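Sharing a structure below in structure tokens format, with a few things to ask.
All protein chains but one are shown at their positions in the complex.
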Amino acid sequence: MPNASGYFRTSLDQDLVLLDTRTQKVSCAVFCALLLFVPFVAKPLFIDIANQVFLAAIGALALMLVTGFAGQISLGHAGLLAAGAFTAGILFKEFAAPIWVTLPASACIGAVFGLIFGLPSLRLRGLYLAVSTLGLHFIVVYLGGEYETRRGFSTGIPLDPPSIGGWSLDNGRAWYFVLLAFAAGATLFSINLLRSKTGRAWRALRSNETVAEALGVHVAGHKLLAFVISSAMTSIAGCLFAYYRSFVSVEAFSLFLSIQYVAMVIIGGLGSILGALLGAVFVVLLPYIVEWVTAILPLTASISGLIFAINHTVFGVVMVLFLLFEPRGLVGIWQRLQNYFLLWPFRQTPLSSER
Amino acid sequence: MQLAVNIVVLAAIYALISCGYVLIYRVSRVLNLAHGELMLVGAYLLYSTASLLGGNPLTAVAMAAVLGLLVGVLVYVLLMRRMTGEMVLAAVLCTIALGVMLRGATVLIWSAQVRHPMEALGWSNPSLVLFGDARISLISAILIGATAVVYAALFGFLGFTRWGIRMRAAGQNPLLASQRGIQLHGVYALAWGLSTFTAGLAGMLISLDSSLDGTMTMIGLKAFPAALVGGLDSLAGALIGSAIIAIAEVLLIQFVNPLLSDVVPFFVLLAVLVIRPWGLFGSKEELDRV
Partner (left out) sequence: MDAPETILSVEKIEVTYHRVVTAVQGVSMTVKRGQIVALLGNNGAGKTTTLRAISGFVGMDDAQVSEGSISYKGQRTENRQPHEVTRLGVVLVPERSKVFENLTVAENILAAVPGKKSKSQAAVAYEYFPQLVRLREREAGYLSGGERQMLAIASALVCAPELLLVDELSLGLAPRVVADLIERLQLIRGELGLTIVLVEQNATVALELADYGYVMENGRIVLDGTADRLRSHDDIREFYLGHVQGERRNYRDVKQYRRSRRWYG
């Protein structure tokens, strides 16, 4: 919530505080309380959706860091998720490793892949970078598929529910709290990272690489760092995803998944943490909304088999609409609403529409 | 010997598809990641016209080709036209979204069932015996011919006709092109039309040779490295890139592992990007432009 007027910071400490005004503190507390309260009343389906949102949010935040802030396009996000998931699956199957081994291992593997994904970005920009990450996606998925066939898990690798300190994660509610904690951790991590020197360097990179370099930003290093951090986060999300589904299979990591993550970032609004979260919520909910809408329409019987196709079409249309008419994404809409109520009864006329 | 024939056929397929990528990129600097889906649409159009005009197979093919061209122009006019002047990235994302949309729409319109346009046309696809016991299906032979014709026509068009030269001019310096009286939207629409036309042609021929379902988009995506390996703004590069990728793919499938099929093009792509990021024949300035 922006400050309407008359509130000034007078010291660095004040500037570093995350929750500034009383309104912010209260609303944040209420929101957290609601999040903690929800799993005790909600239906299992709803909890499952919430869990998916949390998982997607971690991935979307990671992609937002690299695309939205450091300005490097990645179309290989599904590949990184797959890397995390397969690390977990392989370590579990081959060495019966517990989650407190597989999770850091996934993060490390993710970081290594991030380094490899990031290497092209040192020489390539824009489109070419997108393309090379796309290529890496196929290669990671191929490696996963190769493992599956070699070891005879042609339908996928099953995983047992993990236990943390004797507390087994085998139901949706338990997962809810774990994933919520991870998503909240990822959010806080991202926010703080962006307020640090690294975050500022990334923004400088995104606006203009040459100028950033002239200002003393280590361009290559920060690009790689962006990829490494983002990939490690994504791989953690992939690892959690594998445990949550208790199953790993290459089919889950199609190109469409990468596109979905890109869509989260776009629909949410590039260059905003809130955008990543909103985008994750939106993209995860979309198929359920489509299903719900088609269910109440009278023509259910004929199209029930086509739900997948309808999802695809609606998804594409929504993405196009956002690109054409609301390039700033859900965050843009949110900010406009906020301004409307803050300034009421006056109307805000934006000086420019930011590009 | 059979291996050589397989390579040539695959190279022709990739070349026919990748010229569409090159065309659009060269003229409007947009990477069209919906190319595979447009190919799919072209193939389905043929299936529809074939079912409608069962008695006249040739008319059906011609009509489908013309419809494909129209689809391309429509895509530009309705969608991509609004993206001119936006960031290059936004335009690319827009094509991705378009691809997802088309993918869903084709299933909605034509269902997810595997189709066989060959039967709908009432043609057969005999395999011809070439020298040294190598075999090639009739459609594959036609495909090679079609690729040759398309490339010859494109070279001629871009090199020697007024509109072709204007297309190149618009790709190079749109502002100056506009100031010299060239209608940019017209040129872009033409590029999209031609590109979709060739994609549709490729889709039709591939679907005639085997069958038709959503997996065809993967072939479209695999042709993209071919375009990039050669250099995205060079037609000759696309031809050679296709050959390289086809050789690598056929040999690796044959001697190493058939599962590699979907990855080989991307391996080659990464190798080229690391060594020579602007492609074998592309111009180096391209890198800074995007």
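Letters A and B mark the chains as written, and numbering starts fresh at 1 in each.
Here, contacts are C-beta pairs under 8 Å (C-beta built on N, C-alpha and C of every residue); 3 or more make two chains touch, one makes a residue touch a chain.
Fair warning: this is a prediction, and the values are worked out from it, not measured in the lab.
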item: Residue among B:178, B:210 or B:261 that touches the chain left out of view; value: B:178
item: Of B:84, B:137 or B:211, the one touching the omitted chain in the full complex; value: B:84
item: Residue touching the undisplayed chain, where the options are B:169, B:218, B:236 or B:253; value: B:169
item: Residues in chain B touching the chain absent from view; value: 84-85, 162, 165-166, 168-169, 172-184, 283
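We take it that only the chains that are shown with their structure count from here on.
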item: Gap in Å, rounded to a whole number, between the CA centres of chain B and chain A; value: 33
item: Chain A - residues contacting chain B, complex; value: 73, 119-120, 123-128, 130-132, 134-136, 138-139, 142, 145-146, 149, 255-256, 259, 262-263, 266, 306, 308-317, 319-320, 323-324, 327, 355
item: Chain B residues touching chain A - in the complex, by the definition given at the top; value: 31, 79, 82-83, 86-90, 92-94, 96-105, 107-108, 111-112, 221, 224-225, 228, 257, 259-260, 262-263, 266-267, 269-270, 273-274, 277, 287-288, 290
